[in-house]
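All protein chains of the complex are present and in place, except for one that has been dropped.
Moving on to chain A:
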Amino acid sequence: MTSISQDGDRDKLRSVSVDLNNDTPLLIDIPDALCERDKVKFTIHTKTTLNSFQKPDFSVSRQHEDFIWLHDTLVETEDYAGLIIPPVPPKPDFESPREKMHKLGEGEATMTKEEYTKMKQELEAEYLAVFKKTVQVHEIFLQRLSSHPAFSKDRNFQIFLEYDQDLSVRRKNAKEMFGGFFKNMVKSADEVLISGVKEVDEFFEQEKTFLLDYFGKIKDATAKAEKMTRSHKNLADDYIHISATLTTIAADDNEAFKSKACISNVCVCVQKLEARVASDQELKLTELFRYYMRDIQAAKDLLYRRARALADYENSNKALDKARLKSKDVGQAEEHQQQCLQKFDKLSESGKKELTSFKARRVVAFRKNLIEMAELEIKHAKSNMSLLHACIEQLQSN
């Protein structure tokens, strides 16, 4: 069961992890991925004890668009209306490191060979980090589906995992794109609707207020955290340049050679540490916020659906009253009303469960990440400090 231990280790690195216990009948992971230009091809590996699958252990290759398809089909499935559907993983975005690489290439002439190599290494590390992140995010998406009692049985999900041919997912043609666009508009109308609907259930009233407010705040926090991380990375890069120039000066200057070389080393190490602080911060804090921002959006979607159902139920009530007045199609209206009521109740019940577990999940994740981030910061600061002390001693003894 090496895959589990791998998962366990990887869980530590992640900001969001899914609880996979040994008894899970369906284990999914993405052991590797290929990056070709803009396209990333993920290798999805499944291990299962369920009979619904043809083989107990198999792998397929999927692209990002396939994930989007899977997510959309789940959203569109009526049965899942009362569930929080895990947010779709964001598109792999290599734009930032690619742009930086381009700029670096342009500025190559102004730097020493060493500097250029180091900057390039940094960029490659960044590229790799983006790559790792996107793999994780896709993996978590699948794992949340597989550990959910309802989703893991979904037929489309099974196809996604098993179908060994290219899914050749129908890319949304123009009509569907438009349809999608229209749906989004309707959804925004729904948002207005929710605020307008009189909520009877206090639990949902509270949740609604909370989630709407929280969403705005966490979105803002994500953006600010991103900016902070970026500044930190810039800072780290500066130390590369400083270190390179100091090395050059030290090479020319025999007298101060030792001290300058020492400083230059310090700068290199400081840079590495600052870069690591920045990336840890990003992983633990920014990614955490980002993920939960999307998750909260999914929770909000659940609320919308429920509010919609409530509105439908209320409409059906009105229709029933009207029918009774006119004494026409009463049976039909009654049936419709019953259906709406049932749907609404179902949504409310599962919605409550989902939202409660969501909160618990969120608190646990926040706790884990905040602790890990604090521990990492302390670790980095300590090693930074010992490094600096060593250098100061060396300089003073010179």
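Structural remarks
Following the convention adopted for this analysis, a contact is a pair of C-beta atoms (placed from the backbone, for glycine too) under 8 Å apart; a residue touches a chain by one contact, two chains touch by 3 or more; residues count from 1.
Please note the rule applied: contacts and distances are computed from a predicted model.
The listed choices are "Sorting nexin-2", "Small ribosomal subunit protein mS29", "Ras-related GTP-binding protein" or "ER membrane protein complex subunit 10"; the UniProt protein name belonging to the chain that is not shown reads "Sorting nexin-2".
Here one chain is not drawn; of A:Ile85, A:Ile242 or A:Leu283, the residue touching it is A:Ile242.
Touching the chain that is not shown, out of A:His102, A:Lys153, A:Lys353 or A:Lys382: A:Lys382 (per the contact rule at the top).
Looking at A:Gln54, A:Ser96 or A:Asn234, the residue that reaches the missing chain in the full complex is A:Asn234.
Considering A:Ile218, A:Leu283 or A:Leu347, the position touching the chain not shown turns out to be A:Ile218 (whole complex). Chain A residues in contact with the hidden partner, per the touch definition given at the top, are 206, 210, 213-214, 217-218, 220-221, 223-225, 227-228, 230-232, 234-235, 238-239, 241-242, 245-246, 248-249, 252-253, 255-256, 259, 263, 266, 270, 359, 363, 366-367, 370-371, 374-375, 377-378, 381-382, 384-385, 388-389, 391-392, 395-396, 398.
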